[in-house]
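Take a look at the structure set out below.
Only one protein chain is missing from this complex, and each of the others stays in its spot.
Presenting chain A:
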Amino acid sequence: MYHKTLSYRTFSVINNVFLTVVSILCLLPMYHLLMVSLSSTAPANAGLVTFWPIGFTFEAYTKTFNNVNFLTSLWVSVQRTVIGTGLALVVNTIAAYALSKESRVFRARNIYLWYFVITMLFSGGLIPGYILILKLGLMNSLMALILPGLVAVFNIILLLNFFRTVPKDLEEAAFIDGAGQFRTFFSIYLPISLPVIATVSLFIMVGHWNAYFDGIIYIRDSDKLPLATFMQTIIVQADMSKLDPSAVANLSQRTIRASQIFISALPILLVYPFLQRYFVTGIVVGAVKE
């Protein structure tokens, strides 16, 4: 039994320590940022804060929550995420249900599948997409952020692969009891597909919450900017101009920036632990086929 040999036990201890250190390193930058955001301005700017707040204060958070632009962007992002995820779940799951049928039941299945998959392989790119939104008159509207990405073919494939693992007997029983396609979908398929639906919801939610680029190109008014775009323009772009070494001293807003970054990432940090136990099973079922 190798478990009991001295060399394996030594390896095991070293391995556990090593992996623990690696996993802490994944969290450390976020933690450091939190500590900076909780410190007072002077030590934070001087770069004295490492893993403990110096001059503990919530001042940066008070200032952030008094910033009207930050709050309106937060609200736009919440709307975008809720509406976008809700719509996407409805559209993608019902399409995936239909596409999970065998082609002898649903003859056009393979045609539809290729019709969708082609969009994964080839796209018109940035400029034609931009012109389309312009021509549709969606510029500067919430729908410009939601509609173009509503159908996520990757998620449809994940869902349909899961739906195909549902035993056919259940479906037959439902049909014989007189249920239609919609009824079968809602009462049979949805309840037993919760892991994969949770996974897909997580992907879509995170996608909406983190999306910034469409906000840059489609949104003009500052009160319609989603939070990620707001952060991008305020933090990243503003900071890039400071890359010039002579201007580095001019980092007066460090604590506020840290608090804004932390708040914008908070929903993900909160939702993720609850959904991640599903998503491991979800993605594995969707990705690995024997």
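The rule is simple: contacts are C-beta pairs under 8 Å (C-beta built on N, C-alpha and C of every residue); 3 or more make two chains touch, one makes a residue touch a chain; residues count from 1.
Heads up, the rule we're going with is that contacts and distances are computed from a predicted model.
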| item | value |
| --- | --- |
| "Sulfonate transport system substrate-binding protein", "Protein lplB", "Decaprenylphospho-beta-D-ribofuranose 2-oxidase" or "Oxidoreductase" - which is the UniProt name of the missing chain | "Protein lplB" |
| Selected from A:T72, A:S141 or A:Q181 as touching the chain missing from the view | A:Q181 |
| Positions on chain A contacted by the hidden chain, ascending | 1-3, 5, 8, 11-12, 15-16, 18-20, 22-27, 29-30, 32-33, 36, 47, 50, 91-92, 94-95, 97-99, 101, 105-108, 112-113, 115-117, 119, 121-132, 136, 147-151, 153, 156-157, 160-161, 171, 174-182, 184-185, 202, 206, 209-213, 217, 228, 231-232, 235-236, 239-240, 243, 245, 248, 251, 254, 257-258, 261, 264-265, 268-269, 272-273, 276, 280, 283-284, 287-290 |
